[in-house]
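Just one protein chain is left out here, and the rest sit where they should.
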Amino acid sequence: MASGSPPFISFLSDFGLDGAAAICRGIMLSICPDAQIIDLAHTIRKYAIGDGAFILGTALPFMPSGVHLAVVDPGVGTERRPVALRVARGDMLVGPDNGLMLLGAEALGGITEARALENRALWLESSTSATFHGRDVFAPVAARLAARSAVFEEVGRVVEIDSLVALSQPVASVGEGWIETGVVYVDSFGNARLAGGARELVEGLGDATDQRPLRVAVIDSAAGTGNAEDAVFTTTFGAVPAGTALVYIDSSGHLALADNQGSIASRMGLAAGARVRISTPDPQR
Amino acid sequence: MASGSPPFISFLSDFGLDGAAAICRGIMLSICPDAQIIDLAHTIRKYAIGDGAFILGTALPFMPSGVHLAVVDPGVGTERRPVALRVARGDMLVGPDNGLMLLGAEALGGITEARALENRALWLESSTSATFHGRDVFAPVAARLAARSAVFEEVGRVVEIDSLVALSQPVASVGEGWIETGVVYVDSFGNARLAGGARELVEGLGDATDQRPLRVAVIDSAAGTGNAEDAVFTTTFGAVPAGTALVYIDSSGHLALADNQGSIASRMGLAAGARVRISTPDPQR
Partner (left out) sequence: MASGSPPFISFLSDFGLDGAAAICRGIMLSICPDAQIIDLAHTIRKYAIGDGAFILGTALPFMPSGVHLAVVDPGVGTERRPVALRVARGDMLVGPDNGLMLLGAEALGGITEARALENRALWLESSTSATFHGRDVFAPVAARLAARSAVFEEVGRVVEIDSLVALSQPVASVGEGWIETGVVYVDSFGNARLAGGARELVEGLGDATDQRPLRVAVIDSAAGTGNAEDAVFTTTFGAVPAGTALVYIDSSGHLALADNQGSIASRMGLAAGARVRISTPDPQR
């Protein structure tokens, strides 16, 4: 953390907009009155650890250095561990050990040390509820770390990095003139981010020159299996007519599907976990 | 207010997310440039004074000391009074006299003095609209109090605390092995908070040991009357299988209904004002 800047905290949750995130913010400002806090997102789909992980991976590299609090926590009050992670860039991440924080940690250079949150002296002074660890455990610890009234080593015992819970990620298959991959995130525009390295995926589609025609088919999705439509490989939305599907490399470096001024996810029935096949006019299979 | 900390303002409204709350924030920062402002919630259901009151009661104890601005105000521009309340913790609350602020004031130790907002010198300089007192009256007064450019006694005449408008609250009945009570708030997860003291309600259900089986029935609700399902008394969501209903004491100390990773409110047709009966396998009636 730059020494001249105020303490920085980013905050992501699935708490919604009706007060729970604000309570955590109030606690953090009470502990660290000069903190700058950015709400990354609080309308993550309820319990969608994968969505939260994707946003953290995309957003954290653009945040000031500091503490990153993340709470999508369907296992609150059970045996899942509350943890803090230190990463190569020097930041600290605080949240549940359920895979939520791993893409964000990776995007900041990878985890250098992990600790379980066990030191109750750093938690909220009053008794700890079984249902709101954001308020009672995670926010107070994050704020004390940001305020430097506690150091990382105080939060609790070291945890083996290999023992942290991981999320399974969709697997991509690359052929000659076709790829099959999974949707990892659908954003508020309805754009669908696809799993796998963008470079390898594009190579599977042959020479992906601008305006190259492609075919997109949904091969596994609760709402969209069997849907298919023509698309164009290009660089940005406005490069195709309104209402046309495009395949492009998005601003976070993922291969993605979009529609110029429409929602490809709504139209084709795509959500995180769906699988799609993208192919050239003459794929080899 | 701690003398070393910046002026603090919390802000709750039903203004939605399309600019009205931001206008009030702009006015407050213009008047009090070093204010820290926390948006408690702006997506309170339109005109739902009871929802706003519940959030204030839950959230204000976790806020730094300062000024709390609250605007859910279906009577804007009519005879309802704009008021400021001073509470035992030392905070001040600013908003309409329609019951909105009473649970919040109680949670901060109770009202010690109430005053009507009559001093137009503290309002917005330009003319006052009949439809946006958040912008024209409440936000400027709140910001001047936070900035200490006005003191509480300047806002207007003393109002009898007993004359403040109250909200009616649902009544709970407690039998042997059963309780009947009302839903006071449904949060963004679909969890339903129930009226009445949690301790008395739990006693009505006999020895409420962990994993005790219960039955929940909706006895009065626009959408759900007649719905019923089995539930379990326990401490947290993950203590029951996904999709199972639970009865628990929530993080604000209320008895509450939830579903592990689902919305009990959607499934059973619950909203604020609905009434439910919770009973043991062998209730006495």
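Order of writing sets the chain letters: A and B. Residues in each chain are counted from 1.
One rule holds in what follows: a residue touches a chain if its C-beta (ideal position, glycine included) is under 8 Å from a C-beta of that chain, and two chains touch if they have at least 3 such contacts.
Worth saying up front: this structure is predicted, and the values here are computed from it rather than measured.
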Of B:23, B:147, B:167 or B:228, the residue touching the omitted chain is B:23
Answer key for B:8, B:54, B:132 or B:233 versus the chain not shown reads B:132
Contacts from chain B to the absent chain lie at residues 15-20, 22-23, 25-27, 29-30, 33-34, 46-47, 74-78, 80, 129-132, 135-136
Listed in rising order, the chain A residues that touch the chain left out are 2, 4-6, 8, 10, 12, 36, 38-44, 55, 58-59, 62-64, 187-189, 235-239, 248, 250-251, 260-261
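In this section, only the chains that are shown with their structure count from here on.
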Between chain A and chain B, the Cα-mean centres are separated in Å by 31
